[in-house]
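A protein chain is absent from this complex, but the other protein chains hold their places.
Moving on to chain A:
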Amino acid sequence: MANNTNTSRKAILVTPELCIGCRACQVACKSWNQLSAIKTKNNGTYQNPPDLASAAYNMIQYSEVPSDQNAVRWLFLSRRCMHCEDAGCMTICPSPGALYRTDDGAVAFDRDKCIGCKLCVNACPFDVPRYDAEDKVTKCHLCFDRIGAGMEPACTKTCPTGALKFGDRDELVGAAKQEGFGTIYGEKDLGGLGSIYAFKEEPKLYGMKENPEIPSSVVFWHTYLKPLSLIGLGGVVGAAAIHYLAIGPHKDQEEEV
């Protein structure tokens, strides 16, 4: 049930082990997309904002994991919309054009067409879409406006270490493999993600979701219920027409046998 196939698909390659947690990507994203600041509380972690939000299309997730050499390892993971090829949000959205595929293979949104039902929020395997104060969908759109003008997304442009790279998806995957990264998270998941991650360790260590999938009820609905509603309606209308022609309407007296 891929929403689209794209030959010139662009992607962001995240290499978490190169990330220094500077959050320049967060600032650049806010700057380009004119997103307001969010007032947050210190809750004992450097992670700020604590989660993706309508005014935070991307964020760095900070996690502390046990380590052999040191007391603890501090890991940084840049998160944003995964721009799935097989996008649950697009599949479930009842309003055409509210979530749409850009020429570069990203999933963008049109808030004028969003009807505020929040189904996309619940169908997303990665908990990405957020609603703003006016109950319209917001999320990372891979800076399709910048890409369209020959630039790269704000976050990758500003990244000082190369932890975020933008480019042709196939080239990014190939390059990461050549550099010895054993796991390219998102290479195949959900038809291939538009935000891919290069790991030498287990992606789970960084808090990546294992085997991301569109909720099974959404897959069942899309695969069976949707066609069944049309087939069912057409079937009974056809059956009624055949009945009317072949047997005919009710008569108050039964015919002689």
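The working rule: a residue touches a chain if its C-beta (ideal position, glycine included) is under 8 Å from a C-beta of that chain, and two chains touch if they have at least 3 such contacts; residues count from 1.
We take it that contacts and distances are computed from a predicted model.
S.K.: Of the options "Anti-sigma factor", "Planctomycete cytochrome C", "ABC transporter permease" or "Formate dehydrogenase subunit gamma", which is the UniProt protein name for the chain that has been left out of view?
M.R.: "Formate dehydrogenase subunit gamma"
S.K.: From the list A:Ile92, A:Ala108 or A:Leu142, pick the residue that touches the absent chain.
M.R.: The single option touching the absent chain is A:Ile92.
S.K.: By the contact criterion defined above, which parts of chain A meet the unshown chain? Give residue numbers in ascending order.
M.R.: Here the touching residues of chain A are 92, 94-96, 98, 113-119, 121-123, 215, 217-218, 220-221, 225-226, 228-230, 232-233, 235-237, 240, 243-244, 247-255, 257.
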